[in-house]
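So, chain A:
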Amino acid sequence: MRPSSEAVDMLAHTHVTDCYQCGKCSAGCPVGERMDVLPNQLVRLVQSGNFRRAMDCEAIWLCVSCQTCSARCPKSVNCAGVLDALRQLAVENNVINAAARRTIVFQQVFLNNIRRNGRLNELELVGVFKSKAFLKDASVPLLFKDSLLAPKMITRGKFHLMGEKVKDRALVGRIFERCFAEGPRGHK
Partner candidate 1 sequence: MSETQTKHDFEPKIVAYVCNWCTYLGADLAGTNRLEYPPNIRILRLPCTGRIDFNLIVKAYEMGADAVLVSGCHPGDCHYTSGNYHARRRWMLFRVLLEGIGFDMRRVHFTWISAAEAKKFQEVVIDITEQTRALGPYGDFRKLLEAPVC
Partner candidate 2 sequence: MRIGVFTCWCGENIARHVDCQKVAEAIRNLLGVHCSVDYKYMCSDPGQSMIREQIRNGKLTGLVVAACSPHMHLKTFRKAAEAEGLNPYMVEMANVREHCAWVHHDREAATAKAIDIIRMAVAKVQQNRPLAAIRVPVTKRAMVIGGGVAGIQAALDIADAGFEVVLVERDPSIGGKMAGLSETFPTLDCSQCILTPRMVDVGQHPRIKLHTYSEVEAVNGYVGNFKVTVRKKARYVDITKCNGCGDCWNKCPQKKNLSEFDFGMGKRTAIYVPFPQAVPARPVIDREACTMLLKGKCGICAKKCTRGAINFEDQDQLITEDVGAIVAATGYKLCDIGKDEGRYKGYGEYGFGRYADVIDGLQFERIVSASGPTGGEIKRPSDGKTPKSVVFICCVGSRDDAKGCGYCSKICCMYVAKHTMLYKHKVHDGQAHVFYMDIRAGGKNYEEFVRRAIEQDGAEYHRGRVSRITEHNGQLIVRGVDTLVGEAMTIEADLVVLATAMRPADGVESLAQKLNIGYDEYGFLSESHPKLRPVETNTAGVLVCGACQAPKDIPESVAQASAAAAKVMMLFARDELTREPEVAEVNEQTCAACFSCVRGCPYKAIDEADITDRQGRLIKRTARVNPGLCMGCGTCVAICPSKSVDLAGFTEQQVYAMVESLV
Partner candidate 3 sequence: MLNDLRQTARQLLADKKVDVVIGYGQADPAGPAYPVFITRPEDTEQLVFNDRCYNNLTTFLTRKEIRAMGRAAVLVKGCDAKSVVVLAVESQIDRQSVVVIGMACNGVGQPSLAKCRTCDVHMPRHTDMVIGQAADHAIEAKDRYAELAEMMSKSASERLAYWGQELSRCVKCYACRQVCPMCYCERCVADKNQPQVIKTSATTMGNLAWQINRAFHLASRCVGCDECTRACPAGINLRLLNLMLAQATEEQFDYRPGMDKDAQPVLGCFSVKDKECFIK
(Lines give C-alpha, C1' and ligand atoms only; values in the text may rest on other atoms or scores of the structure.)
Protein backbone atom coordinates (compact mmCIF):
# COMPACT_ATOMS: atom_id res chain seq x y z
CA MET A 1 0.00 0.00 0.00
CA ARG A 2 1.49 3.31 -1.10
CA PRO A 3 1.34 6.18 1.34
CA SER A 4 -1.73 8.33 0.85
CA SER A 5 -4.06 9.89 3.33
CA GLU A 6 -6.70 7.35 2.24
CA ALA A 7 -4.27 4.56 3.06
CA VAL A 8 -3.75 6.04 6.51
CA ASP A 9 -7.49 6.50 6.96
CA MET A 10 -8.03 2.87 6.10
CA LEU A 11 -5.26 1.48 8.29
CA ALA A 12 -6.27 3.64 11.23
CA HIS A 13 -10.04 3.39 10.72
CA THR A 14 -10.34 7.16 10.93
CA HIS A 15 -10.72 10.35 8.92
CA VAL A 16 -7.51 12.31 9.00
CA THR A 17 -9.20 15.25 7.25
CA ASP A 18 -11.38 15.78 10.33
CA CYS A 19 -8.39 17.10 12.26
CA TYR A 20 -8.50 20.87 12.73
CA GLN A 21 -5.13 21.10 14.42
CA CYS A 22 -6.16 22.00 17.94
CA GLY A 23 -3.12 20.18 19.29
CA LYS A 24 -4.86 18.47 22.18
CA CYS A 25 -3.15 15.22 21.16
CA SER A 26 0.29 16.79 21.50
CA ALA A 27 -0.59 18.56 24.72
CA GLY A 28 -1.47 15.30 26.42
CA CYS A 29 1.18 13.02 24.95
CA PRO A 30 3.35 11.51 27.70
CA VAL A 31 6.35 11.42 25.39
CA GLY A 32 5.53 14.62 23.53
CA GLU A 33 8.50 16.40 25.03
CA ARG A 34 10.84 13.89 23.41
CA MET A 35 9.24 13.94 19.99
CA ASP A 36 10.92 15.66 17.08
CA VAL A 37 7.56 16.04 15.32
CA LEU A 38 4.42 16.40 17.45
CA PRO A 39 1.39 14.15 16.89
CA ASN A 40 -0.73 17.03 15.56
CA GLN A 41 2.05 17.89 13.15
CA LEU A 42 2.20 14.29 11.99
CA VAL A 43 -1.52 14.37 11.25
CA ARG A 44 -0.97 17.62 9.38
CA LEU A 45 1.83 16.05 7.35
CA VAL A 46 -0.52 13.23 6.41
CA GLN A 47 -3.26 15.72 5.54
CA SER A 48 -0.93 17.57 3.22
CA GLY A 49 0.57 14.42 1.74
CA ASN A 50 4.08 14.91 3.08
CA PHE A 51 4.67 11.27 3.92
CA ARG A 52 8.39 11.26 3.63
CA ARG A 53 8.78 13.53 6.63
CA ALA A 54 6.06 11.76 8.54
CA MET A 55 7.60 8.32 8.09
CA ASP A 56 11.15 9.43 8.63
CA CYS A 57 10.74 11.08 12.03
CA GLU A 58 11.72 9.58 15.35
CA ALA A 59 8.43 10.47 16.97
CA ILE A 60 6.45 7.62 15.48
CA TRP A 61 8.86 5.19 17.11
CA LEU A 62 8.68 6.92 20.46
CA CYS A 63 4.90 6.54 20.67
CA VAL A 64 3.93 4.28 23.56
CA SER A 65 0.45 3.54 22.12
CA CYS A 66 -1.22 4.76 25.30
CA GLN A 67 -4.22 6.07 23.29
CA THR A 68 -4.40 9.32 25.25
CA CYS A 69 -4.39 11.37 22.05
CA SER A 70 -7.25 9.39 20.47
CA ALA A 71 -9.28 9.34 23.65
CA ARG A 72 -9.20 13.11 24.02
CA CYS A 73 -9.46 14.17 20.37
CA PRO A 74 -12.44 16.51 19.99
CA LYS A 75 -12.88 15.36 16.41
CA SER A 76 -12.52 11.66 17.22
CA VAL A 77 -9.50 11.29 14.97
CA ASN A 78 -7.74 8.09 15.93
CA CYS A 79 -4.37 9.75 16.30
CA ALA A 80 -2.71 6.72 17.89
CA GLY A 81 -3.96 4.68 14.97
CA VAL A 82 -2.45 7.21 12.56
CA LEU A 83 0.94 6.70 14.19
CA ASP A 84 0.43 2.94 13.99
CA ALA A 85 -0.31 3.32 10.31
CA LEU A 86 2.73 5.49 9.74
CA ARG A 87 4.92 2.84 11.35
CA GLN A 88 3.46 0.17 9.09
CA LEU A 89 3.95 2.34 6.03
CA ALA A 90 7.51 3.19 7.05
CA VAL A 91 8.41 -0.49 7.21
CA GLU A 92 6.67 -1.19 3.95
CA ASN A 93 8.42 1.67 2.19
CA ASN A 94 11.70 0.81 3.83
CA VAL A 95 12.05 4.17 5.56
CA ILE A 96 14.00 2.78 8.48
CA ASN A 97 15.88 5.21 10.65
CA ALA A 98 17.82 4.38 13.79
CA ALA A 99 14.82 4.88 16.04
CA ALA A 100 12.80 2.53 13.91
CA ARG A 101 15.31 -0.23 13.77
CA ARG A 102 15.20 -1.35 17.37
CA THR A 103 11.44 -1.36 17.55
CA ILE A 104 11.01 -3.20 14.29
CA VAL A 105 13.56 -5.79 15.18
CA PHE A 106 11.89 -6.25 18.54
CA GLN A 107 8.48 -6.69 17.03
CA GLN A 108 9.71 -9.09 14.38
CA VAL A 109 11.55 -11.14 16.95
CA PHE A 110 8.41 -11.10 19.05
CA LEU A 111 6.20 -12.36 16.24
CA ASN A 112 8.67 -15.04 15.17
CA ASN A 113 8.73 -16.19 18.73
CA ILE A 114 4.94 -16.50 18.71
CA ARG A 115 4.91 -18.15 15.31
CA ARG A 116 7.21 -20.89 16.61
CA ASN A 117 5.82 -21.38 20.10
CA GLY A 118 2.28 -20.04 20.03
CA ARG A 119 3.15 -18.26 23.23
CA LEU A 120 5.94 -15.95 24.17
CA ASN A 121 9.19 -17.45 25.39
CA GLU A 122 10.56 -14.44 27.22
CA LEU A 123 14.10 -15.67 27.70
CA GLU A 124 14.37 -16.46 24.03
CA LEU A 125 12.84 -13.08 23.22
CA VAL A 126 15.34 -11.15 25.29
CA GLY A 127 18.24 -13.17 24.04
CA VAL A 128 17.43 -13.04 20.36
CA PHE A 129 16.39 -9.40 20.47
CA LYS A 130 19.49 -8.19 22.22
CA SER A 131 21.83 -10.01 19.92
CA LYS A 132 19.95 -9.05 16.75
CA ALA A 133 19.54 -5.45 17.76
CA PHE A 134 23.22 -5.24 18.57
CA LEU A 135 24.13 -6.38 15.12
CA LYS A 136 22.13 -3.53 13.64
CA ASP A 137 22.71 -0.84 16.18
CA ALA A 138 25.74 -0.81 18.38
CA SER A 139 24.08 1.54 20.85
CA VAL A 140 21.89 -1.24 22.16
CA PRO A 141 23.54 -2.63 25.23
CA LEU A 142 24.09 -6.30 24.71
CA LEU A 143 22.50 -8.74 27.10
CA PHE A 144 24.47 -7.32 30.00
CA LYS A 145 22.00 -5.00 31.57
CA ASP A 146 19.09 -7.31 31.79
CA SER A 147 21.36 -10.18 32.58
CA LEU A 148 22.06 -8.38 35.79
CA LEU A 149 18.38 -8.75 36.53
CA ALA A 150 18.13 -12.23 35.13
CA PRO A 151 19.64 -14.12 38.06
CA LYS A 152 17.32 -12.26 40.37
CA MET A 153 14.40 -13.09 38.16
CA ILE A 154 15.33 -16.72 38.13
CA THR A 155 15.66 -16.84 41.88
CA ARG A 156 12.26 -15.24 42.10
CA GLY A 157 10.93 -17.93 39.81
CA LYS A 158 9.91 -15.32 37.28
CA PHE A 159 11.18 -17.17 34.24
CA HIS A 160 10.25 -20.41 32.68
CA LEU A 161 13.69 -21.33 31.45
CA MET A 162 12.19 -23.52 28.78
CA GLY A 163 9.15 -21.41 28.08
CA GLU A 164 5.69 -22.73 27.22
CA LYS A 165 4.51 -24.03 23.90
CA VAL A 166 0.99 -24.57 22.65
CA LYS A 167 -0.05 -28.04 21.57
CA ASP A 168 -1.41 -27.19 18.15
CA ARG A 169 1.62 -25.29 16.89
CA ALA A 170 0.89 -26.42 13.35
CA LEU A 171 -2.35 -24.44 13.41
CA VAL A 172 -0.53 -21.36 14.69
CA GLY A 173 1.83 -21.73 11.76
CA ARG A 174 -1.11 -21.92 9.36
CA ILE A 175 -2.73 -18.84 10.89
CA PHE A 176 0.47 -16.88 10.38
CA GLU A 177 0.77 -18.18 6.84
CA ARG A 178 -2.76 -17.10 5.97
CA CYS A 179 -2.31 -13.70 7.52
CA PHE A 180 0.90 -13.06 5.67
CA ALA A 181 -0.39 -14.57 2.44
CA GLU A 182 -1.42 -11.21 1.03
CA GLY A 183 1.77 -9.42 1.90
CA PRO A 184 3.54 -8.45 5.08
CA ARG A 185 0.69 -6.15 6.25
CA GLY A 186 -1.99 -8.79 5.86
CA HIS A 187 -3.58 -7.05 2.91
CA LYS A 188 -2.75 -6.17 -0.67
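Following the convention adopted for this analysis, contacts are C-beta pairs under 8 Å (C-beta built on N, C-alpha and C of every residue); 3 or more make two chains touch, one makes a residue touch a chain; residues count from 1.
Picked so that all candidates are chains of the complex that A comes from, given by their letters.
Just so it is clear, the structure is predicted and the values come from calculations on it, not from any experiment.
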Complex contact for chain A, selected from 1, 2 or 3, goes to option 2
Could you pull out which chain A residues touch candidate 2 in their complex?
20-29, 32-33, 38, 40-41, 68, 72-76
